[in-house]
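Quick one: this structure, given as C-alpha cells, is what I'll be asking you about.
Removed from the display is one protein chain of the complex; every other protein chain stays in position.
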Amino acid sequence: MQTIFVQFKCRPGRAYAVADGLVEAIEEVSEVYSTSGHYDLIAKFYLPDERDIGHFVTERLQTLDGVADTFTTVAFKAFGRG
Amino acid sequence: MQTIFVQFKCRPGRAYAVADGLVEAIEEVSEVYSTSGHYDLIAKFYLPDERDIGHFVTERLQTLDGVADTFTTVAFKAFGRG
Amino acid sequence: MQTIFVQFKCRPGRAYAVADGLVEAIEEVSEVYSTSGHYDLIAKFYLPDERDIGHFVTERLQTLDGVADTFTTVAFKAFGRG
Amino acid sequence: MQTIFVQFKCRPGRAYAVADGLVEAIEEVSEVYSTSGHYDLIAKFYLPDERDIGHFVTERLQTLDGVADTFTTVAFKAFGRG
Amino acid sequence: MQTIFVQFKCRPGRAYAVADGLVEAIEEVSEVYSTSGHYDLIAKFYLPDERDIGHFVTERLQTLDGVADTFTTVAFKAFGRG
Amino acid sequence: MQTIFVQFKCRPGRAYAVADGLVEAIEEVSEVYSTSGHYDLIAKFYLPDERDIGHFVTERLQTLDGVADTFTTVAFKAFGRG
Amino acid sequence: MQTIFVQFKCRPGRAYAVADGLVEAIEEVSEVYSTSGHYDLIAKFYLPDERDIGHFVTERLQTLDGVADTFTTVAFKAFGRG
Amino acid sequence: MQTIFVQFKCRPGRAYAVADGLVEAIEEVSEVYSTSGHYDLIAKFYLPDERDIGHFVTERLQTLDGVADTFTTVAFKAFGRG
Amino acid sequence: MQTIFVQFKCRPGRAYAVADGLVEAIEEVSEVYSTSGHYDLIAKFYLPDERDIGHFVTERLQTLDGVADTFTTVAFKAFGRG
Partner (left out) sequence: MQTIFVQFKCRPGRAYAVADGLVEAIEEVSEVYSTSGHYDLIAKFYLPDERDIGHFVTERLQTLDGVADTFTTVAFKAFGRG
C-alpha cells in the first residue's frame, strides 16, 4: 500500500465543493481536512502498490472542478507502537 | 471560543470595500485592520467552539467580492495577566 | 477532539530517532511518517478539545532531541462519507 | 494610539517563556497568542502616538531571552461597526 | 507626520507612466525613484498624523493605471545628526 | 523497484567528496551529477520495493560527511517508448 | 554529450499528455518521470555537445501543449564507479 | 559607463525571439545568453553614465514582445587584473 | 550623484546601535529609518558619481558591528515636479 498526502489550493470559495468531490468520487481517499495556512485542504490517500501516483494526482485530482494547484508528499514509513 | 487571524490580499483598490463588507456582513468579526506589508488586511474572528473554521473561511470570507487570497492563522492560547 | 499535522525538519541523520521518540513518548500521536520534500517527517496528533496546541508543540515536540524546526497545520473539518 | 502586530519565531522550546515574558514585562501588550504556521507567537501592542515603534521592537522585544526573529506589521485603520 | 515607503510592481512597460502619475496626482509624494531588483519603483510619502495609510495606499495608489502590486513599509524613527 | 532523486547542498568545498562517497559507499546509487543552481549534486537511487526511502535518506545519505541539506523527490512512473 | 534535467509544471490535468508527448516527439529524451512535490514531471535529456540547450528547452519543450513552466538544471560531471 | 545585467522570463516558447530582438533592436546590448535556472535569458548592457537605467529597462526592454518579467542587477565595480 | 537604498537586518537588539553608527560614522548617509517588515532599518545614501557602491556597502556598511545582512537597491531616476 502506498500512502500520500496531497495539499490543495482551490479557487476562492470552492474548497468545500472540492472536498465533497474527493469524498464522493475518489474511493482511494482516506481522510480530507480543511486546514490553516496557505493551502485550503489536505487529503491522505492509500493506493495499491502497483498504482501510479502521478497519474492519480494529475488525471484524477487536478481535474476536479475548483482545484487551482496541488502539492504531493509521499509518506515513506509509518512509525507505530507495534 | 475559537480565535483566528485571517490576512487578506485583495484585488487592487478593493481592500477597503472588503473591510467594510467584513464589518457589515460577518458578525463573527472582532477586529479588522488595514496593514503594512504584503497583505492589505488582517482580521480577527471569534467562532463558537463547534464552528467549522474551514467552512467559514472558504465559504464566507473567500467569496466576498474583491478578495484575491487569504491566509489563515489559528490562535491557540491567549496569554494574559490573569 | 482537535486534529493537527506537524511537519518536522530534523538535524541531519536524526529524523528516525525523532520519529521513534514521538511514538514512544508522545501519547497524543496518531501517525508518524517519514516523507519526501523539504521536511523529514509529518505527524498527526489528536488532542482533547481543551488542550493548548501551542504548548504541546513548543514544549513537548520542539524540545525533542534532534528537532531543528516545526510547522503546524490545524485540521478544521474532517470530511467523510458518513 | 498606534497598533502593531509582532510575530515571533523563538528558539526551540522557548516560545511559552517568551509569551510569559511579554505578558509580565511589556505593559504595552494587548494580546499574545501562540499560533499555527511558521511563527510561534503573535502579539498585539498599543503604543502611544509619540512612541517609536522601531525602538520598542528592537530594544524591548528582540532582546527578550529566547526570541530568534521578529516580523512587525503596522495596523493602519481599525474598521468598526461604529 | 507619518513616513512610508511604497514599492510598486507595474505591468510591463508601464512603470514610468505610473511614476509620472504619482508626481502629478499625489501631492503627498516626497520622492519617486525607478529601481533595480524585483520592483520597478520606490516612492516615499509623508502623510499627516491623522491620515489613514491603508486607505491612501489601497484607494489612491493601487488604483493608478498600470499598478500590478504594492508593498508598504512604514518608517518609524528618522535617525539624524541633530 | 522504487526510484528517487535526492538533491544535496553540501558544505562549501565538500560536494565532490560527498559525490565520491555516494559512489563508493552507497550501492543503491544509479547516477550522481554535480549540477547548476542552488544544489551542488543530484543523485538517482533505485531501491527495492520493500525498502524504506525515509530511512535510506536520513540515516544513510544525510549522515555522509559534508552534507548540509537534502531534498527528496519520488519518481512515480517512468514513461518510455515501450 | 550534454546532460540536462528539466522539471515541468503543467496545466492542471495535462501532465501525462505532456509526458507522452516528450516520449513520442522528443528523441533526445532519456527518461521522463512523474514526481512528488511542486513540479509534475522531471525529464533527463542527452544532447550532442554542439547542441544549444536554451533553444532546445524554449523552442522544443516549452512549446509542448500543456506546459506551464520549466526549470532547467545542467548536469556537469557524472560520477561513476569507473 | 554603467553596466547592468537584466534577466528575462519570457512567455513559453518566446525566449529566442526576445533574444534576437535584443540583439537587433537594442544597440546598448553587450551580451545575451540563454541560461539554466528560472530565467530564460541574461543580458548585459552598457549605458552611458547619464542614461536612465529605469527608463531603459521598463520602456525599451519590458515592452519587447514575449517578455513576461525582468530582474535588474546593477554592476558596481569591474574587478580586473589591471 | 548616485542614490542607493540599503536595508539592514541586524542581530537581535542591535538595530538602533547600527542606526546610530550609520548617522555618526557614515557621512554619505542621507536618511536612516527603522521600519516595519523583515528588515530592521532602511537607509538612503548619496555617493559621488565616481564612488564604488559595492565597496561602500561591503567594506563600510557590512562591517558595522551588529549588521547581519544587507540588501542594496539602486535608485535610477528621481521623478520630480520640476
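Letters A, B, C, D, E, F, G, H and I mark the chains as written, and numbering starts fresh at 1 in each.
The criterion applied here is as follows: contacts are C-beta pairs under 8 Å (C-beta built on N, C-alpha and C of every residue); 3 or more make two chains touch, one makes a residue touch a chain.
What you see is a predicted model, and the numbers here were worked out from it, not measured in a lab.
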Self-check item: Candidates I:L22, I:I42 or I:V74 - the one touching the absent chain
Solution: I:V74
Quiz item: Footprint of the hidden chain on chain G, which residues?
Solution: 49, 52-55, 74, 76-77
Quiz item: Touching the missing chain, which residues of chain F?
Solution: 10, 12-16, 33-38, 40-41
Quiz item: Going by the touch rule given at the top, which residues of chain I touch the chain that is not shown?
Solution: 4, 52-55, 57-59, 62-63, 67-74
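Convention: only the chains that are shown with their structure count from here on.
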Quiz item: Between chain pairs A-F and A-G, which one is joined by a greater number of C-beta pairs in contact?
Solution: A-G
Quiz item: At what distance in angstrom does the C-alpha mean of chain B lie from that of chain A?
Solution: 26
Exercise. Determine the centre-to-centre distance between chain E and chain G, using the mean Cα coordinates as centres, and give it in whole Å.
Key: 42
Exercise. Could you tell me which residues belong to chain G and also touch two or more other chains?
Key: 33-37, 73-74
Quiz item: Given which chains touch which, is the overall layout a line, a ring, a star, complete, or other?
Solution: other
